[in-house]
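These notes are about the structure you will find just below.
A protein chain is absent from this complex, but the other protein chains hold their places.
Here is chain A:
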Amino acid sequence: MLSVSCMLSVALLSGVSAQAQARTVPAFSEQELYPGGQATARRVAQRTFIHPAGNVPTIQQLDFWDGFSFFRDPWVASPAITKDRDGLGPLFNARSCKTCHNDGGRGRRAKDGELAPPALLFRLLKTNTWGVDAHYGGQLQPNAVRLSHHTLSKPVLGEGNVRVHYETIQGYYPDGTAYSLIKPSYKIEQLSYGSFEADTVISARYTPAVYGMGLLDAISEQDLFAQQDIADEDQDGISAKYNLVTNIKTGQPSIGRFGFKGLHATLEQQIAGAFVNDIGITNPLFSQETCTNVQHACKLAASIDPKGTLDIPKKLHDLTTYMGQILAVPKARDLSSDKALQGRALFYQLQCHVCHTPSYITTKDYPVAALQAQKIYPYTDLALHDMGEGLADQGRENLALGSEWRTPPLWGIGLQQRVQGYQAFLHDGRARTIEEAILWHGGEADKTKHRFMGLSTNERNALIYFLKQI
């Protein structure tokens, strides 16, 4: 028994080595220690990811901190005596950005048997077309303001809740090492506006970390399109596809690079979308509250504000966007150690880098000077890939099918535990470790995952060690 498994792993190993010889691992560059280029945070994150880009002069960082106050402070319902902080709801998921993006990272994930916390939201999608639920809109908003305005008599009701359960799945590596994964299932509870439309499905989204987004925003569209390979013409088994969405500001189709399925074209639009959908804050890009036609009290509540006024005006929305743009990527940590470099070599040999594109040089045209022409290491192609049935849901989001997910950036993922005090990975937070996240890869990534599984324990650890340092 022992000898068999030994032989097996030897065989697999030698297979990897043979491939490795054919594939060059790029020489390590000192630049990799600064994944955000000169815009990398000056210090390693200890308790929070909230740091301005390291190359922004102190006095200009004031705008960052001013913007941060709109990220951090809870919004209250209008009308209120706090003119700059009112406009919450009528329907909402959370009262502040910070509620979910705790410390700029990812909020608490759901425990087994719990109602989904704010950091886990549910998009309402259709199975075959791109659309939203007629009764509930594009996402489930569990909370509603209770209004006291003298013209209102009917309360607005939160839309409903979702209870989360996990099922444990046992598995084994080829070398016999056991692992366990947990797979979430969701039960919708207390819907307030009747049932969903028949073809509506839910799609869970666990809040992403928000640092480094400005640099992703600053990658040129050409550099991304160059990686598109919808029909897998290079026959590497990987078919990068970009989600094309409308850039609200220009009206033009653009690559959707933000959101787990690439829903928004720009960071500004992503932030504006979160403001209006998650907090109920109307803004220069999305000026209408999210009430549907059956949500009468919501509509009435939304009508209190004088026509044409936004909950957050352009001046302050711009500040918040700026804060998001220059929110810095953490420095790499122990990346030049032997162990990390071993893991780094495996990252390339296993072909992880085919989707997790290591590096770009950002465009010179980006409106924020600090982010222009920076050599960055986000490890993502920002493209959609079929990730297999294990991660799929049934909803369609523009061009993205249920099994397709946008490659997330990997920079800084190893800091979650230290900064947040807990960690969770993937679009719904189901993976408790980076290792589990890798094991959930399927579809196009299935082969790569099996290459990972075929590594020795030491090699697997080295690869994960590398991922924790970038």
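Miscellaneous remarks
Note that a residue touches a chain if its C-beta (ideal position, glycine included) is under 8 Å from a C-beta of that chain, and two chains touch if they have at least 3 such contacts; residues count from 1.
Heads up, the rule we're going with is that contacts and distances are computed from a predicted model.
UniProt records the chain missing from this view under the protein name "Metalloproteinase", selected from "Na+/H+ antiporter subunit C", "Phosphoribosylformylglycinamidine synthase subunit PurL", "Metalloproteinase" or "Multiple sugar transport system permease protein".
Only one residue from A:Gly324, A:Gly414, A:Gly429 or A:Gly443 touches the chain missing from this view: A:Gly414. Within the full complex, the residue among A:Ser78, A:Ser254 or A:Thr448 touching the omitted chain is A:Ser78. Residue-level contact of chain A with the missing chain is found at 42-44, 46-47, 58-59, 61-62, 65-66, 68-69, 73-86, 95-96, 145-146, 148, 150, 316, 333-334, 337, 414-415, 417-418, 465, 468-469.
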